[in-house]
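Shown here: the complex without one of its protein chains, the others still in place.
Right, chain A next:
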Amino acid sequence: MGEALLSIRQLNKRFDTAGGQVQALEDVELEVEEGEFITVIGPSGCGKSTLLRIIAGLDTGYTGSVTLEGKAIGGPGIDKGFIFQEHRLFPWLTVEKNIASDLPLGRPDIRQRVDELIELVKLGGFETAYPRELSGGMAQRVAIARALLRSPKVLLLDEPFGALDAFTRAHMQTVLLDIWRRNRTTMIFVTHDIDEAVFLGNRVVILEPRPGKIRKIVPIDLPYPRKKTTTSFQELRLKVLNYFEKVDELELKDGAGI
């Protein structure tokens, strides 16, 4: 086993608020190997989004070290793909132009990659549609394709399916696993849905709130594709659930979002 792709050491982050300083993250330690699918789960306010934004280079002002391939995170860039909860597509661009964004679609190699990605995220036939014509799930798939076109070393997903209905969400989970199986892109996926975390990740990072801290990292050694109804899945789900002391703080309903 070589050096980890992403390495987080002694990460501390404080926010200045009107009521004084808030410790958002405390002594976070995490090593992510290339090709892993990490899911990060915790109740709201546990700093899971902050953790993701620090890895992306969007948030700064922390102590400790965060390195990607041994180099400190300088700022945001295309080597760290980021999927927001909302699709955040450019409303004036078609699907294919959104995927290309600043890259010229006229170049044959880019055209070919965009076409491949449209195939991969199953949006064939919608190349020239505008974002307003897409459903939430489709728009989010465009956003994923836009990030993947830049061949990121790691794809960071911040509750990307949180705003989708249970049916679409389940579909998007399979689409994402399919992408991961084919591309082997390292994924860090933040959610507060336990089912989603156990279904997707090969490790589930459980964060606790105030201050945001890693409580436990649970390896999920179930083979893909997983089935949520199997006993082994349910056992792991309960195992993850048991690490939450204050169960009240968490929505336990199936497919509960936000």
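Here is the rule we go by: contacts are C-beta pairs under 8 Å (C-beta built on N, C-alpha and C of every residue); 3 or more make two chains touch, one makes a residue touch a chain; residues count from 1.
Everything below uses one rule, namely that contacts and distances are computed from a predicted model.
S.K.: Tell me the UniProt protein name of the chain this structure doesn't show, selecting from "Xanthine dehydrogenase family protein subunit M", "Acetyl-coenzyme A carboxylase carboxyl transferase subunit beta", "ABC transporter permease" or "Phosphate-specific transport system accessory protein PhoU".
M.R.: Protein name of the absent chain (UniProt record): "ABC transporter permease".
S.K.: If the hidden chain were put back, which of A:9, A:122 or A:210 would touch it?
M.R.: A:122
S.K.: Hey, which of A:77, A:136 or A:211 is the one touching the hidden chain?
M.R.: Only one listed residue reaches the unshown chain, and that is A:77.
S.K.: Which of A:175, A:217 or A:241 touches the chain that is not shown?
M.R.: Spelled out, the listed residue whose C-beta touches the missing chain is A:175.
S.K.: Looking at A:10, A:63, A:101 or A:232, which residue reaches the missing chain?
M.R.: Counting the whole complex, the residue in contact with the absent chain is A:101.
S.K.: Just the residue numbers, please: which parts of chain A touch the chain that's not shown?
M.R.: Residues in contact with the chain left out: 56, 58, 75-78, 80-82, 84, 86, 88, 90-93, 101-102, 122, 130-132, 146-147, 150, 167, 171, 174-175, 178, 225.
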